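All protein chains but one are shown at their positions in the complex.
Here the chain labels run A, B and C in written order, and each chain numbers its own residues starting at 1.
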Amino acid sequence: MSVGLVIVSHSAQLAAGVVELAAQMARDVVLVPAGGTDDGGIGTSLDKVMSALGQADGGDGVVVLTDLGSAVMTAESALEFMGNPEKIVLADAPLVEGAVAAAVAAQSGAALAVVQKAAEAALSPG
Amino acid sequence: MSVGLVIVSHSAQLAAGVVELAAQMARDVVLVPAGGTDDGGIGTSLDKVMSALGQADGGDGVVVLTDLGSAVMTAESALEFMGNPEKIVLADAPLVEGAVAAAVAAQSGAALAVVQKAAEAALSPG
Amino acid sequence: MDAAWAIDWLRRSAAVVAEHRVALSELDRAIGDGDHGENLDRGFTAILAKLDEEAPPTPGAAFKMAAMTLISKVGGAAGPLYGTAFLRAGTAVGDAAALDSALLVAALTAARDGVVARGKAESGDKTMIDAWTPAVDAAAAADRSAPAAVLAAAAEAAEAGAVATDPLIARKGRASYLGERSMGHRDPGAASSALILRAAADAAAAAAPAGASGTGA
Partner (left out) sequence: MDAAWAIDWLRRSAAVVAEHRVALSELDRAIGDGDHGENLDRGFTAILAKLDEEAPPTPGAAFKMAAMTLISKVGGAAGPLYGTAFLRAGTAVGDAAALDSALLVAALTAARDGVVARGKAESGDKTMIDAWTPAVDAAAAADRSAPAAVLAAAAEAAEAGAVATDPLIARKGRASYLGERSMGHRDPGAASSALILRAAADAAAAAAPAGASGTGA
């Protein structure tokens, strides 16, 4: 198993695209997009986030990446509803760059805190 | 008119999603996605990038944002083929956060260098 | 202020949000993404549907239902912010059948604290906090008056707070991308907060005979 990732975005396409990009370098990592509102519009959905968190959690924990501030707030609300599980953490990272770095770290079998740090340290390599 | 943006990504969905997200706060800015390979795969396409640069340039210049390093190289190759036009610049910025910040700056009518700086200074606001 | 008042508050909020839907989105178009009115209208329309299904038995139950619905349906920053506000208010009042002035002040304070915890904004950042904090202060100052007067004081202060966001520079939320260009525009969330707190006061005024006084529920 490995740490899972959830990509929370206002855009369903953006979340799916980040998953597509990060999956290239992390074939065995569970990457779940949570993009757009319930009715397919631009925005975030608590329900999509909560079900993505459920899907991504294989036991080793989940790192959540977000686009704008309101996605952060939706993700934090979801965590609050779930009783702030210790094994689900938000990364304070640029979405695309953080997701790729975190996915690579998760693929290597790194622990939750290491995957989170990989996201947060993400700079675009050459 | 305003500065245009080109979003270069390995994923067509990702580029389209970034455009969708940034457009929310920049209704009058020309935002052009250049994502995926010519045959719809994951990768970058010189032809897509060059035609996006053409579409985005309304006279006030274009800021180009990229995902991974090879997208940067494709964009730089495109610029070299076009004779390194002064009014097309690459931003060294996180893709999503930089695109939103640049789009907002472009919407306000800011000049090319200001839009580029907005992208490069992008941190996710609350 | 009992469950009937809480339900009336939510219904009045839905009505006033629907009425000001376009205006709120226009405020948001100037310094955000132009969806604040639609966002809230979607959320409160869903609240109306829930109220039609089942009437919450206590104010706390009404607040918690509103919280869940807003967080789920709004889709923008206002969802988790108002959602957290109503959730904390619901927790603050527990299963009290009716809220006296002290409990109302506690509920408003918890709501405001919830918005702060969720959004991490400070006063003066040009957010809904700039309506909520004056409202909480005014309510606390009026806590020896009747509930309707407490809510009227809160609503009035929220309205003044919303107006006072006009000259501010946004430091949180989408408007912060605009920096100084956010000056001269009213914060949409502060404006909607004023409308919703006015709805609370109106529901209380309709429930309590005019001129009633004291601190009872």
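One rule holds in what follows: a residue touches a chain if its C-beta (ideal position, glycine included) is under 8 Å from a C-beta of that chain, and two chains touch if they have at least 3 such contacts.
Given the structure is predicted, the values throughout are model-derived calculations rather than measurements.
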Chain not shown, its touching partners among those shown: A, B
Among A:I7, A:V49, A:A75 or A:A101, residue touching the chain not depicted: A:A101
Touch criterion as defined above, residue of B:L5, B:M25, B:L53 or B:L68 at the omitted chain: B:L68
Option from B:D60, B:E76, B:D92 or B:E120 whose C-beta touches the chain left out: B:E76
Of B:Q13, B:T44 or B:Q116, the one touching the omitted chain in the full complex: B:T44
Absent-chain interface as seen on chain A, which is shown: 24-25, 100-101, 104, 108, 125-126
Chain B, residues in touch with the chain not shown (by the definition above): 37-38, 41-47, 68-70, 73-74, 76-77, 80
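Here is the rule we use: only the chains that are shown with their structure count from here on.
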Graph class of chain-chain contacts, one of line, ring, star, complete, other: complete
Multi-partner residues of chain B (at least 2 other chains): 24, 100, 125-126
Residues of chain C whose C-beta touches two or more other chains: 35, 119, 172-174
